[in-house]
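With one protein chain withheld, the remaining protein chains of the complex are depicted in position.
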Amino acid sequence: MKKDFAIILALLLLPLLLRSSFIVSVATMAVVYSILSLSWFFMEKEAGWTSLVHSIPFGIAAYALAINPVLIIPAFLLSLLLFTALSLSGREKFVFTSFITAIVFWYFSHYITLSVNGGVVGGEEGFSFLSIGLWESYLLSSSMLLLFFTSFALIRKSGLGLKIEAVRDDEFAARSIGINAFKIRIVSFAISVFTATVAGVCYLLYFGHVSPEIFSVEIVLLPFVASLIAGNRWASPIIGSYIIVVVSRAFSGILPETHLLIYAAVLMLSPKLKRWWGASAY
Amino acid sequence: MISALLTAIFLSFFASAVILNYKIGRLLNLSFASIFTLGAYIYFSFNPTSALLLALIFGGIMGAIVSAATRKLSVAEATIISLGFSIAIEESLRFLYRTSYYQVMETNYVELFGEVVSIHEMLNGAMIVLLFLAFAAIPLSRRGFELKFVEDDWELAEMYGVDTSRIRFLTISISSSFICLSGAVLAPTQSLFPSMGWSSMVIAVIIAAIAALAGNAGLRKYGLTIPIAIAYTAVLRWLL
Partner (left out) sequence: MLRADRVRVELNGRMILKDVTCYLERREIMLIAGPNGSGKSTLLKCIMGLMESKGRVFLDNVEITHLKPSERFKMGITLAPERLRVAKNLTVEENVSISGDFQEALEIFPELGPLAKKKAGKLSGGERQMVVLARALISKPKYLLLDEPFQGLHKDLRVRVVNMIYNLSKKCGVVVVTHDELDEIFLMSDKTCILVGGEVLYFGDSEGAEQLMREMFM
């Protein structure tokens, strides 16, 4: 864990040392997506739920903040309710029910409009919000990333972490020793959803604009792919997010589909990658 | 009304393929989204007759690859792999064609029960109905009983001499082949873009999920996709 922390710290400090606006802009994007991927990784590795719906808390938070900051709390609660409802179908079905829900939400997000001063805003165009600036965004997102990374390490060592792991490994056995498995499931979802919500807030504060693309398949799959390409450590989703952002930036002028082809390859090889990373961890 | 009915039949066909793959193949075959698109692009790349044949062949090949790649995996893992295939096909089409375009075919119109319908749409509808009937004939075939058994408990079927891996392979390949063909058949009435298959895919999954609530093995859940798809298109017409 200390090694992971050192890697992340180095990744976060590097752009500050180089002091290039371009590098910081790329790094900010990577950090925001890292928070999202970390929230996904917590739910996958710690709680044992593979989600393809993290785009919803991420996107709803950004939309809520853009429309009215008061809506952030209902947005968080709505996402948590959605996760809980989807989980009722069981761990295995959660994978595809969550994916279909995410896609349906993407379609409907095109119809989110508001009537402002007699005109209609939103829809395909999305909503705008005042960006806090590049360096401020970077510092805010980096701080959040470090905060969540440390918090997750502490949660894992706490009694709550052990309970979450017990429910992950065997829900029936956990119940037999007095653990309220459903409550623990909701708590683990709440932690993950809250982290994704914060990632959505950081996203809007940096970009200053949110559109339906925040719910797209790319965002749906990003945490999954990011967490698989760089191993099975707690730093993996963060390193993976950096790789995806850097690769898509590098190839955006030559072959814009590059990162999606990488997504496809990772998805197709996902069971093998999981086993490979799992085996190399021992 | 007639075109809505034809849409409903197509969605019902798509949903049935989704159910069949889920029950027999033990995966939510998301590659259908792009295999459908592939069929549509094949139609615009070749002359109509050879396009239909090529769509049938390419769809089958894609299905065979998906089937082989998802063998002996959990439902979740297999579904994720099929999603990978879907994205790979979609991005390859985007790379190869670089443009999306809308093709308007010249056609004649006829009046049917007071409604003006294009002949092209009628012909496509008839082909989709034939495709649906061919698809529905699979469970009624000689192997239908084995199929029913595999749907209910594949391990038990395997224990009693049913080659479940062969049935799985054929099911995924044939259904992919039909989905690709339906993409080619419907291409003249669609606007073409690499992610065009996703809207049909998502609606089909929702219809399949409602129909599968019937929960039993056999034909009932496939039959149920028809009224659900009709209800869906009726609601859509009413909303729009």
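For clarity, chains are labelled A and B in written order, and residue numbers in each chain start from 1.
Rule of thumb we're sticking to: a residue touches a chain if its C-beta (ideal position, glycine included) is under 8 Å from a C-beta of that chain, and two chains touch if they have at least 3 such contacts.
No experiment lies behind these values; they were computed from the predicted model shown.
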- Note on the structure: Omitted chain touches shown chains B
- Note on the structure: Contact with the hidden chain, among B:Thr164, B:Ser182 or B:Thr233, goes to B:Thr164
- For the chain that got dropped from the picture, name the residues of chain B it touches. 145-146, 148-149, 151-153, 155-165, 215-218
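As a convention for this text, only the chains that are shown with their structure count from here on.
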- Item | Whole-Å gap between the CA centroids of chain A and chain B | 32
- Item | Interface residues, chain A side, partner chain B - complex | 50, 91-93, 95-96, 99-100, 103-104, 107, 217, 221, 224, 255, 257, 260-261, 263-271
- Query: Of all residues in chain B, which touch chain A in the complex?
  - Reply: 28, 30, 69, 73-77, 79-81, 83-85, 87-88, 90-91, 94-95, 198-199, 202, 205-206
